[in-house]
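Just one protein chain is left out here, and the rest sit where they should.
Take a look at chain A:
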Amino acid sequence: MTVAPKREDYDVVVIGAGPAGLAAASTSADAGLSTLLLDENVGPGGQVFRAISSTPVTDRNQLGADYWVGADLVQSLRASNAEVIQRATVWSLDRNLEIAVSIGGASAFVKAKRVILATGALERPFPIPGWTLPGVMTAGAAQTMLKSSALVPDGRTVIAGQGPLLWLLAAQILRLGGRIDRILDTTERGNYFAALPHAFAFLTSPYFTKGLSMMREVKAKVQVVSGVTELAASGDGQLASVSYVAGGKRETIPADLLLLHQGVVPNVNLAMAAGVEHRWDDLQLCWSPVLDASGMSSVTGIAIAGDGAGIGGANAAVVRGRIAARAAVEALAPAAAAKLAPMAALRTELAKAERGRVFLDTLFRPSPQFRIPSGDTIVCRCEEVTAKDVLESVAIGATGPNQLKAYRRTGMGPCQGRLCGLTVTELMAQARGKTPQEIGYYRLRAPVKPITLAELAAVPKTEDDVKAVVRG
């Protein structure tokens, strides 16, 4: 069943129903603001709380207590007056806060007084040789299938990479009776020393004990190889083996499934297309929006909450969502703000949720060889452009990602740079001896997700719209 938005104008439109979006929409609606929540997925939850209202995994311990927190957020949303539309793909947002959204193959337009972008994160590209082979997926992909369809890896399975999600996924797969043959940990040895000065904050964060016990749980059952410095997938039309180097020794193991993960990065497409200023974050190695303390961006009326505002994790996302919603309430209905949690309390809560983040960012900062590929390794999966192709284009004059489009079509396929953008920026920066900030990113434009020409043509038109393009 598809339902178009009930109104043309809203006080607040929230985009994305993950932790930040759920918290923002219910806070805003509870304060009496007309609130619309648009989300691309079948149900609310985003990635962290994926399928929270429908998961077939009924044993609560298997997904863990942190997952079920999402159920409370959804309950608050349902109890609020927020209008929620699932399977709604926002394909345009502009400086006038006009939003175009595709629902069931038809587009609708709504206008907001405030927009809260909660488009979250996606997994950092992991461009190793063979990463486009069938049988190579992201760890997040396996976790999505586990949460929403209770599917677990069955064949010979290798998990490679680093970061908290990798260990959480491994634990969940094992609890559901799935198979993992080996974990290849790519965490750089030097990162342990670099992260040490930040260890105290992490030791006092809730992630510490949870993380440690999860790693112990996994290591008791699976062979873990640490210090992996090279990684490649190979096979003829299908993954057949994974080879790696650890401690200077190369090993090749047969595999049916390789799950890759090296952290998550903000999903910037919609925010950038709306004109929101982003800066290169040298610690998190990604583009993050420039925001004030309430999450307000460089475009008046557009706030960003959650991991799209810079990676902070689910707990921080919830608080950021509340902060952005409170700021909207303060601006649009100041009297109603009095009954919300005070801003100072929210900021204290946020600081607590973000404690230990620098430690994690430093420890799990991915190594250059897993971010900046060489030779025949594919950079742009859609247009099948290799690292060598990119470097050759630099050699004959391509100066940055936007020029590279004209040379090689990188970033011009359906994913619109989501899987190659960071790689292209860092690869070109390295080749040209510049910083990623100087090299820049693709200029993103609407539609930020592909829609058909038929859908565009069917958009309701005023007489003035028609006159503007018809001759005579």
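Basically, contacts are C-beta pairs under 8 Å (C-beta built on N, C-alpha and C of every residue); 3 or more make two chains touch, one makes a residue touch a chain; residues count from 1.
The rule is short, and it goes like this: contacts and distances are computed from a predicted model.
Participant: If you had to name the missing chain as UniProt does, which of "Branched-chain amino acid ABC transporter permease", "Phosphoribosylformylglycinamidine synthase subunit PurQ", "Cytochrome c oxidase subunit 2" or "(2Fe-2S)-binding protein" would it be?
Facilitator: "(2Fe-2S)-binding protein"
Participant: One chain is left out of this view; which of A:256, A:307, A:361 or A:389 touches it in the full complex?
Facilitator: Reading the full complex, the residue touching the unseen chain is A:256.
Participant: Hey, which of A:41, A:262 or A:362 is the one touching the hidden chain?
Facilitator: Of the candidates A:41, A:262 or A:362, A:41 is in touch with the missing chain.
Participant: Using the touch definition up top, pick the residue from A:117, A:136 or A:444 that touches the left-out chain.
Facilitator: A:136
Participant: Quick one: say which of A:152, A:228 or A:276 touches the chain that got left out.
Facilitator: With A:152, A:228 or A:276 as choices, the missing chain is touched by A:152.
Participant: Determine and list the chain A residues touching the chain excluded from the picture.
Facilitator: For chain A, the residues touching the absent chain are 40-42, 47, 51, 54, 56-59, 87, 122-123, 132, 134-138, 140-142, 144-145, 148-155, 176-178, 237-238, 256-257, 267, 381-384, 413-415, 418-419, 450.
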